[in-house]
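Taking it in order: structure first as C-alpha cells, then the write-up.
What you see is the complex with one protein chain gone and the rest in place.
Then we have chain A:
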Amino acid sequence: MNSLIWIVLFPLIGFAINGIGRNVLSKPIISIVGCGTILASFLLSCGAFSTVYAARKSGEIASFTQTVFEWINVGNLHISLSFLVDPLSAIMLLIVTGIGFLIHLYSTAYMKHDAGFGKFFSYLNLFIFFMLLLVLGSNYVVMFIGWEGVGLCSYLLIGFWYHRVDYASAAKKAFVMNRIGDLGFLLAIFLIFNTFGSLEFSAVLPKAAQLEVGNATLFLITLLLFIAATGKSAQIPLFTWLPDAMAGPTPVSALIHAATMVTAGIYLIVRSNIMFVLSPVTMEIIAIVGLATALLAAFIALTQNDIKKVLAYSTVSQLGYMFLGLGVGAFTGAFFHVITHAFFKALLFLGAGSVIHAMSNEQDMRMMGNLKKKLPITFATMFIGTVAIAGIPPLAGFFSKDEILAHAFGHNQLYWMLGFIGALFTAFYMFRMLFLTFYGNFRGTYEQEKHVHESPISMTLPLMVLAALSIIGGILNVPQALGGTMGLATFLQPVFDASASKLSAAHLSHSTEYILMGASAIAAIGMAIYAYITYVSKGVVPAADHENRGGLTRLSYHKLYIDELYDAIIVKPLNILSSFFFKIIDKKTIDGFVNALGQGASQSGKLIRLLQQGNVGYYIFFMVIGVIVLLAYGLFII
C-alpha cells in the first residue's frame, strides 16, 4: 500500500504551509489548507479502510505495510520508518482523520478572532501528523515518534495562550508527566529488543505468543508499557495533567484531550494484546488501576463547576473504563469504547466550546442556565451526547460500556459493582452539567445575555455529524444477546487471534446479560431524573467557591487534594534537594575539597620556598642529609 505515506504527509505539508505563512496568508486560505490537508488524509484513509475491509470480507488477515526508508541501523539494531495498516489501525485512521477534520472545520469559526489563527492550524496539523505516525507505525519506535510528537503538540496547544503563566505551567506539567510514562515506553522498547531481537510488531508479537503464561520478561514488558499508557491516557498516578490541559482552546480539548491522543495508551495495549494476555498479573493491575481511576475521576466530576473541567474528569473516568475493559480481557469492548467515546466526547467538548463561545468565554456553569432556547442545536446535540455517555440505550455509549461491564462481571463481580457505581456517578454529573447549562434561570451578566447566540454552521455541522454518530455508533458491535452480529469483533478478529485462545472469558448467559443491561440502563435513567429534580425542579445552584463544603463534597470539590499531595511529596522535596546539592554538596563539599587541594599546594609551596633562602649552610646541610639517605637506601637494598 503506497498511499500510506501520503496519509501522513498531507498534514505535514499543511503544517509547513500554515507554519511558514502564518502571518502572511489570509484566514480563509489558512482554513482551506488546514482543513483541506486533513480532508485529503481522510479520503485516503477511507481508501485504505475499504481495502482492509474488502480483504476482511474475503476472509483474509488484511495487513498491509509500506517501508519508507531505513532509519537507524546500528549493529544488530535495524529500525525502519515503515507503516502498517490492518483492521485496528484502519479504524484509528478513520477516527483521527475523520474527527480531526470535523474539529478543524469547527476551529475555523471558533478561532476566527484569535491572533494566532495560522499558528493554531499549523499546530493542529502537526498534531494529526504525529497522531497518524503513532497509529500507522509498524514498529514500536515509529509509534514512539508519534507518541512523543503528540505530547509535544499537546504542550504547544495547552500553552497556546502562553502569556498566562498558569497556562504555560499546565503545558509544562502535561509534557513532564507524559515523559514519565515515556521513559517506561523506552525501557519497554529496550527490553522487547533484547528479548525478541526486533521491534517490528510483525516479528515481536508472534514470538511473544510462543511464550508461556506468566513469563517474567513479559510481565516486565507489559508493566512498562502500561506505565507508558498511564501517562498518555491519564490514569492513576499520572492523570493530573489532563484536567489542567483544559487551558488549551476548546477544539484542542475535543481533539487531543478527549477523542484521539489520550486513547493512545489503549491503542498501545490493544496492539500488544498477546503480551498482556500472557501476563495475568499485569492485566489485574490494569483492571484495578482503570477501575480506581474511573471511580476517582467520576467522584471529582460530581462537584466541578467549570464545564470543561467536568468533561475533563469525565474523560479521565471513561479512559478508566477502557482500561478496566483491557484488564478483564475485553479488548474489543475497550476499543469499541474508544470509538464511541471519540464520537460523544468530541461532541460534548465541541458543544461546550459552542456554549463558551456564546457566553463570551464564560466556563463557569454557575453563570449559565436556560440556554436551551438560545442555543437549540448546541442543546440538542449535547443532550444526545449526554444520553450517550450516560449509557442509556440505544445510544452508542450504552453498548460499549455494557460490553466492558459485562466482561468485568464475568471476571469479578466486585469489579462490575464498582464499575456500576461509577456509571451512576457518570449519569449524574453529566446530566447535572446539562441541566445547569441549559435549564433553570439565566445566571450570567446582562452583557452576556444580550450577546448569547447560536454558533455558525461551521461549528454546528460538526456537532450534528458527531451527534448522529453518537446515536448510531452502537450498531458497530451489537451484542448477540440483542440479536447483533458483533461486526466490530469480527472485523478485528485477526488482531486478537493469538489472544483469543488464551483468554478464558467467562461466558455469560443471555439472561444474566439482560439483567446487567437493564440494571445499568434503569440506574442511568434514575440518576438523570435525580439530577433533574435537583437542578431543574429545585433549581439548586452549586455554592460559590469560598463557601464551606462539608466532608465528601469538599474532598470532591478540591480534587482529593492530589495536586497538593504531589507538590508536597515530589515537587517540594526535589527543589530542596536541588538547593542542597547545589549549595552544600557542589559548592561546599566537592568544590571546597578541590579548593583546599589547591590551597594545600600553594601552602606547601610557601613552606618549600622557606628552604630556598640563599643560606649556603642550609644547602650543604640538606646535601649531606641527601647523601646519607641515598647511601642508606643503597645499603638496605644491597
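FYI, contacts are C-beta pairs under 8 Å (C-beta built on N, C-alpha and C of every residue); 3 or more make two chains touch, one makes a residue touch a chain; residues count from 1.
Rule of thumb we're sticking to: contacts and distances are computed from a predicted model.
**Student:** The complex lacks one chain in this depiction; which UniProt name from "Peptide ABC transporter", "NADH-quinone oxidoreductase subunit M", "ATPase" or "Extracellular solute-binding protein" does that chain carry?
**Tutor:** "NADH-quinone oxidoreductase subunit M"
**Student:** Which of A:R179, A:K374 or A:R549 touches the chain that is not shown?
**Tutor:** A:R179
**Student:** Who touches the missing chain here, A:H163, A:K373 or A:K606?
**Tutor:** Per the contact definition at the top, the residue touching the missing chain is A:H163.
**Student:** Which residue numbers on chain A touch the omitted chain?
**Tutor:** Residues of chain A in touch with the missing chain: 69-77, 141, 144-145, 148-149, 152, 155, 159, 162-165, 168-169, 172, 175-176, 179-180, 182-183, 186-187, 189-191, 193-194, 220, 574-575, 577-579, 581-582, 585-586, 590-591, 594-595, 598.
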